[in-house]
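Below is one structure. I have some questions about it.
Every protein chain but one is kept in place in this view of the complex.
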Amino acid sequence: MGGYAAFVWPSLGLTLVVMLGLLLSTLRQLRARQRRLAALEAEGATRRPRGGSLAAAAPGDAPTVTRSRENERSEEAAS
Amino acid sequence: MHRFANPARFTRIADRVLPFVAVATAAALGVGFYMALFVAPPDYQQGESVRIMYVHVPSAWMAMFIYVAIAVASAVALIWRHPLADLAAKASSPIGAGFAFLTLVTGSLWGRPMWGTWWEWDGRLTSMLILFFLYLGHMALMHAFDDQQRGYRAAAILALVGVINIPIIKFSVDWWATLHQPASVFRLDGPTIHPSMLWPLLITAVGFKLYYVTVVLLRIKSELIAARLRALDLARLKAS
Amino acid sequence: MTLFEGRNLDCRRGGRDVFAGLSFELPAGGALLLTGANGSGKSSLLRMLAGLLRPAGGAILWDGQPVGEDPGAHAARLHYLGHLDAVKPVLSVRENLRFWASLREGAEGQGAEGDGATAEDAGGGEAVPDDSVLGESGRLEAALDHFALGDLADVAGRLLSAGQRRRLALARLLAQPAALWLLDEPSVGLDHASVGRLAAAIAGHRARGGSVIVATHTALDLPDALPLSLDALAPPPLPEMIW
Partner (left out) sequence: MKGLVIVIGRDLRLALRQSADAWLAVLFFVLTATLFPFGVGPEAATLRQIAPGVIWVVALLAVLLSLERLFLADFEDGSLEQLLLSPLPLEVAVLGKVAAHWLTTGLPLIAAAPLLALLFHMEPAGLLTLLLAMLLGTPVLSLIGAVGAALTLGARRGGVLIPLLVLPLYIPPLIFGVGATESALSGLSARPDLLLLGALLLVMLLVAPLAAAAALRQALE
């Protein structure tokens, strides 16, 4: 590496470490969430037929994703 | 517009696409890195150290590209209230911050033999440092609210303000750097690019972009499950 | 004849469906009395009708036009009284009121000329100042007097009691006319006499053709108010699943 090995290899190495690290942490979080979801759904207390009589105009095809931070934090702490 | 808003459909499409993208990412990065390390010729001025360019320059491109992508997603989220756009913005900023960080560190590692210092207040590196701070602000604001919906909105507005400011920052930093810098300093830049260097660079860049697609799809999927978990938690809370 | 209308309104807050499929119609001079348990969404509905909160579904119409098309015009025609009094501690009572009134000058509410009914018919108690006779400052003083704040006009906001601050917030309703009043628990902290003054102010407003929507737990004298209970509109115990 013409005397530059000490700079070239760390550059590539660090790039790989950061990219793989981000990928692995994403996968780990995804797996943890999938496991929790599976557990909850196995528990059975999941869903009820949608569109109750009062909610006649239930927003069926445009679901809104909403969330609250507290849950997320506790869940991240759990994972 | 809301055709892909259905989370089940999104997950289905993502699951179908992901294996191909992942394989393509691995292939492009493998070939790109191999060419960068062993095939590309050394630069006549910078010698072997030019190999750092093959990770430094694509990282810089990605850091800029992802911020623009976040701004586009933010605009979509604010105008059409498309829920997936919010998730895409949230999923993207850690990846962008990662690439900005890599640009800075590889720039420093490249600059050490070229400039003789670990850090030079060079216009490009300084702009990248500011971009890195913008990413950190975006991530911090995203997580600063008890109501995640507010985090999405606030971060989206910040991203749009940021994307308007980036050209201004870039211009002002270049203006400042030319005032304060002797012209003799090396610029961390693709030197006059010869095809034998261009190919490895392009292949690595494609690999980086595919990597982004892979990870962002996985992260959006993960966020969707998190949203579902929260809805279930809330339901149990209400039932009890 | 319907002036203000909500159709199939859905409300979602913090990932939870608060109410769904809410509809109402309100004629000029009409009153709507919102009732419901804590958390049934009375405040959210009022914020939605004011334009502070975007409905998750449904439409809000004024004179047949969706209010979202011109939020500025909608804001100009309404008074919203929330839980907070918007009283600045370092400004005097009169200065506080004058600021909010002066922001509305020139943007007169359309409710001033009503259909038919006269103030004497419905007013009952104290007479409410007639806009056409009084100038801007006269109306301001009359608003202060109506809520018995005349003697406190030069007192700084920080010295007011909770009830007095509430009365100052209520005086905003009279200081400048607006066709629609949206009142969220307007009688909180008020003594018996002040509740009577509030009822008289609402009656006068309605007599002049104004409409009012009130959410309250306490008894408030509102003749022929249409009741609207939000309890029946609560969605099933499990919220709509995301998918």
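Order of writing sets the chain letters: A, B and C. Residues in each chain are counted from 1.
The rule we apply is simple: a contact is a pair of C-beta atoms (placed from the backbone, for glycine too) under 8 Å apart; a residue touches a chain by one contact, two chains touch by 3 or more.
Keep in mind that this is a model prediction, so the values were computed, not measured.
> Which displayed chains does the hidden chain touch?
Taken over the complete structure, the missing chain's partners among displayed chains are B, C.
> Touch as defined at the start, partner being the missing chain; which of C:Gln65, C:Ser102, C:Ser137 or C:Thr218 qualifies?
C:Ser102
> Among B:Thr117, B:Asn165 or B:Ser196, which residue is in touch with the absent chain?
Checking each option in B:Thr117, B:Asn165 or B:Ser196, the one touching the absent chain turns out to be B:Asn165.
> Could you tell which one of C:Leu33, C:Ala59 or C:Ala75 touches the chain left off the display?
Of these options, the touching residue for the absent chain is C:Ala75.
> Have a look at B:His56, B:Arg112 or B:Arg153 and name the one touching the chain we're not showing.
Answering carefully, the residue with contact to the hidden chain is B:Arg153.
> Since one chain isn't shown, list which residues of subunit B touch it in the complete complex.
78, 130, 133-134, 136-137, 140-141, 144-146, 150, 153-154, 157-158, 160-162, 164-165, 168-169, 171-173, 175-176, 179
> Provide the residue numbers of subunit C that touch the chain removed from this figure.
50-54, 72, 75-76, 78, 80, 82-88, 90-91, 95, 99-100, 102-107, 172
One rule holds in what follows: only the chains that are shown with their structure count from here on.
> Between subunit A and subunit C, what distance separates the C-alpha centroids? Give it in angstrom.
Subunit A and subunit C have C-alpha centres separated by 44 Å.
> Could you please state the distance in Å, as a whole number, between where the Cα atoms of subunit B are centred and where those of subunit C are centred?
49
> Residue numbers in subunit C touching 2 or more other chains?
Within subunit C, residues 14-15, 238, 241-243 contact more than one other chain.
> Hey, what residues on subunit A touch two or more of the other chains?
In subunit A, residues 63-68 touch at least two other chains, as defined above.
> Considering only the defined contacts, which subunit A positions touch subunit B in the complex?
Within the complex, subunit A touches subunit B at residues 1-5, 7-8, 10-12, 14-15, 18-19, 22-23, 26-27, 29-30, 33-34, 36-37, 40, 45-46, 61-72, 75.
> Looking at the complex, which residues from subunit B come into contact with subunit A?
2, 5-7, 33, 36-37, 42, 47-49, 51-52, 55-56, 59, 81, 83-84, 86-87, 94-95, 98, 101-102, 105-106, 109-110, 112-113, 143, 145-149, 151, 211, 214-215, 218-219, 221-222, 224-236, 239
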